[in-house]
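My questions all concern the structure below.
One chain of protein is taken out of this complex; the other chains stay put.
Going in written order, the chains are labelled A and B, and every chain counts its residues from 1.
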Amino acid sequence: MAKRDYKPITKLSDLPEENRLVSGHRLCAGCGPAIVARLATLAVPDTPIVINATGCLEVGTTFYPYTSWSVPWAHVTFENAAAVASGVVETLDKLSKEGRAKDAPVIAFGGDGGTFDIGLQALSGALERGHRFLYICYDNETYANTGVQRSGATPFGAATTTTPAGRVIPGKQEWKKDLVGIVAAHHIPYAATSSIAYYRDFINKVRKALSQDGPSFIHVFAPCTFGWRFDTSQTIQMGKLIVETRIFPVFEIENGALKFNFKVPNPKPVEEYLKTQRRFAHLFKPENKNLIELIQKNTNENWERLLRIEAAGKIF
Amino acid sequence: MSFNKKYKEMEIGAVLPAATGLQFKTGDWRTERPIIDYQKCIECLICWSLCPDSAIKRKGTKVEINYDYCKGCGICSVECPVKAIRMEREEV
Partner (left out) sequence: MATLQETKQKMMEFTGDHAIAYGAKQAGIDFVAAYPITPQTVIVEKLSEYLADGMMNAKYINMESEHSAISAVIGAELAGARGFTATSSQGLALMFEELPVASGMRMPLVMAVAMRALSAPINIHCDHSDMLSVRDQGWVMMIAENAQEAYDQTIMSFKIAEDPSVQLPAMYGIDGFITTHNMENVYTLPDEMVSEYLGVRKPLYRLDPDNPMTFGPLALYDTYFEFRRQQHDAMMNAYEVTKEVFGSYEQMSGRKYTPLKNYMTDDAEVLIFAAASTVGTARLAVRKLREEGVKAGVSGVTLLRPFPVPEVMETFSNVKAVAVLERMASLGSPAGPHYMDLASAVYPQLDLRMYDFIYGLGGRDIDWTTIAQTAKTALSDAEHKRPNETRFLGVRE
């Protein structure tokens, strides 16, 4: 396989001018995943091949006869982006050596539903087998495309259409699955979290991931203006707040060692974030005050846990 | 585009050539339009990179809103570091 070595960029003008996710798609105004897909595919100069699981990104951008992709792109079904990508990567390796095809970096996109839940098996298999591709999970914390239902990535307390905030049950009662932990346990060369608000961090993580000699994984926080109920112009601000409250830690796991990218020395209280989205509005009722305390406690404990992992050096 | 095409005129397997989506203009989705004040613009390209719809045309470091597609989300206006973009209500 041809070696790829993408150094970090310092200026946004280093990115290609020609868009790879073009205009005219049907994603919501202010869509977080759209920004993820745009920047991820622009991150490297080489034309990437994109494998997309079923979900908002796939449905919103390929509505026959319209497609918003100017790069090679394929969608098969919901749970198999990583399995399809495995087949693509190995085939390109063989065919490019025989002069029958041109090799290209392969990026698989899956939403949180298609990755945390239904796609977990295929992802695990692909990581274990060590194919050289990047899997990006764009996390809008719900099955957004089907109407904002709960997924394994939905945070505790969030109201979704299958975990509504009712009189008796105040939203989702389970905590967000630690997907990056599961991925790290596959001992792949590179795994990272990122938030679309920190676009330079995200772009450079994509570049670093695509320079690996094996599988890589990025879990990127991609706010959903429609699903979470906030103004379309606030997508990036949401991405900032979740990092500034330490709810979504941003770090890399490279060759088994975890390293924080943003230490967030003066974290904002979780309320600052929770109060901005209607999906958490019920938490601010007096009878649910303990839930916000629980979220703060869990956020703190998670942060401490990650600090201990970071201090332990090469642990995965 | 293909809505009127007969089945023999459509590509098998629903395969599509690149970027046919450009033919679908989403500009009529918006209720507000962003307007760049080029006196203030520092050509940082933040608006260009964050636009979910790739609706900001870029030439080198120069940017221009593409009103054919802009959905008026307002992200560019909020994120511009020098507040060079204002949102104006579209006329009905």
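Here is the rule we go by: a residue touches a chain if its C-beta (ideal position, glycine included) is under 8 Å from a C-beta of that chain, and two chains touch if they have at least 3 such contacts.
For clarity, every value in this text was computed on a predicted model and none was experimentally measured.
Interchain touches from the omitted chain, evaluated on the whole complex, reach A, B. Only one of the listed residues, A:R129, A:K177 or A:R200, touches the absent chain: A:R129. Contact with the chain not shown here comes from a single listed residue; of A:S23, A:S70, A:S151 or A:S216, that residue is A:S70.
For chain A, the residues in touch with the chain missing from this view are 46-47, 49, 51, 58-59, 62-65, 67, 69-77, 79-80, 82-88, 90-95, 100-102, 104, 121-122, 124-125, 128-129.
On the side of chain B, touch with the chain left out of the figure occurs at residues 2-3, 5-8, 10-18.
The working rule: only the chains that are shown with their structure count from here on.
Centroids of chain A and chain B (each the mean of its C-alpha atoms) stand 23 Å apart. Remark: chain B residues 1-3, 14, 16, 18-26, 29-30, 44-46, 48-55, 58-61, 66, 68-69, 71-75, 77-79, 87 touch chain A in the complex.
Chain A makes touch with chain B in their complex at residues 11-13, 15, 17, 19, 21-32, 34-35, 38-39, 42, 61-71, 199, 225, 231-237.
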